[in-house]
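Quick notes on the structure that follows.
A single protein chain has been removed from this complex, and every other one stays in its place.
Going by the order they are written in, the chains are A, B and C; count residues from 1 in each one.
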Amino acid sequence: MAREHRWTVRVYWEDTDAGGIVYYANYLKFFERARTEWLRQLGLQQQVLRERLGGMFVVTQAQVSYRHPARLDDQLHVVTAASDVGRATVTLVQRAQRDDGVLLCDGQVRIGWVDAASLRPARLPAALAEALRPLVLPALGENGT
Amino acid sequence: MAREHRWTVRVYWEDTDAGGIVYYANYLKFFERARTEWLRQLGLQQQVLRERLGGMFVVTQAQVSYRHPARLDDQLHVVTAASDVGRATVTLVQRAQRDDGVLLCDGQVRIGWVDAASLRPARLPAALAEALRPLVLPALGENGT
Amino acid sequence: MAREHRWTVRVYWEDTDAGGIVYYANYLKFFERARTEWLRQLGLQQQVLRERLGGMFVVTQAQVSYRHPARLDDQLHVVTAASDVGRATVTLVQRAQRDDGVLLCDGQVRIGWVDAASLRPARLPAALAEALRPLVLPALGENGT
Partner (left out) sequence: MAREHRWTVRVYWEDTDAGGIVYYANYLKFFERARTEWLRQLGLQQQVLRERLGGMFVVTQAQVSYRHPARLDDQLHVVTAASDVGRATVTLVQRAQRDDGVLLCDGQVRIGWVDAASLRPARLPAALAEALRPLVLPALGENGT
């Protein structure tokens, strides 16, 4: 399984605003869809997780840098990778690139596992942690001499 | 209690699209917010209804005519009135007007009461029906000779 | 070219609401994305249309019936077909079905061609009308005895 997950999305009217570009909050929608597809290709469907494990992921932190605007009809590639899997949270690095390779925006999103009823933070179920840990990107310089 | 309920909303960046105007689906958001405020001024909070009565409203039909576009910074007045209260559904007529009185869009929305767990249609609770019936607009021509 | 255009969309968190189902206005987003893909497969990119012809489509009427709710992770098939191409407007019938064939919602959307700067209704450019007319569904009963 590749550590970097790629997922493609098209920019529609709903994504743009009167400035003629994609509205800034909508990149967080693209990022969330990509995280969902990243989990799905690991066999982890969120509706199923909730029914079986009684929990769900919620975002606890998000940080985004907007580099270049995207426009109607653009095709974006969202790249997702895990940078850390902790006891109760998973940290992802995500970016959106245009077809021609131009970086549009990039950021880091931390998601935390919570009990679905109480919404209280909870320890990541072992099965989830074990599925996600092997995907964590090696830290920069970790392999250095 | 006035039969026509008025509620004001401002057009923000998120509401517009690259055509420079409010995206068509967003009028349904404005209409839904207005219905929620219409219910609230009747003392009907939807989260409370759900907890007490175990049900909620879902939209079963919507019909909208778009007359004039709205733009960033416009202030819209959404007018809401009930045109029918049935056994399981309520029909509303709604319209959005600009500050200067120009009609932007109008339509009709039917909402149905459903069991919150099964989502199956259910009879409108008596307390709800009694609160809503007196607000129904007289039918056109009903008072005619 | 098939007269019925099919396009698939997944339900993500952003599409749902606290009722656990897809928020009613979001079907209009799905319908709009499907219309955009329907135009694209005819070689009609909207950003390009605007630059070359100085116009764009805006929705003038929408009518939707909600039959069954969709939920997180559902895969929907949106079917789009033209039912009429007039001098200045195109009428489409659209529906969303679940993977298992259950009809979730269906409706009719009328789009009108407008000058992109003034937003005034304008005659459909000949090239557009000619591309779209052959796709119009035969009226019900048209082939009758």
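By definition in this document, a residue touches a chain if its C-beta (ideal position, glycine included) is under 8 Å from a C-beta of that chain, and two chains touch if they have at least 3 such contacts.
Just so we're clear, the structure is a prediction, and the values are computed from it rather than from any experiment.
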Candidates A:Gln41, A:Gln61 or A:Gln75 - the one touching the absent chain: A:Gln61
Selected residue (touches chain absent from view) among A:Asn26, A:Thr80 or A:Gln94: A:Asn26
Interface residues of chain B (partner: the chain not displayed): 10, 12-14, 29, 32-33, 36, 45-48, 71-73
Missing-chain contacts mapped onto chain A: 19, 21, 24-26, 28-29, 32, 56, 58-66, 69, 116, 119
For chain C, the residues touching the chain missing from this view: 13-14, 16-21, 23, 25, 71-72
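Methods note: only the chains that are shown with their structure count from here on.
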Chain closest to the middle, measuring from C-alpha centroids that were averaged per chain: C
Between chain C and chain B, distance of the C-alpha-averaged centres to the nearest whole Å: 24
Interchain centroid distance [CA atoms averaged], chain A/chain C, Å: 30
Per-residue overlap in chain A, given as positions that touch at least 2 other chains: 13-14, 71-72
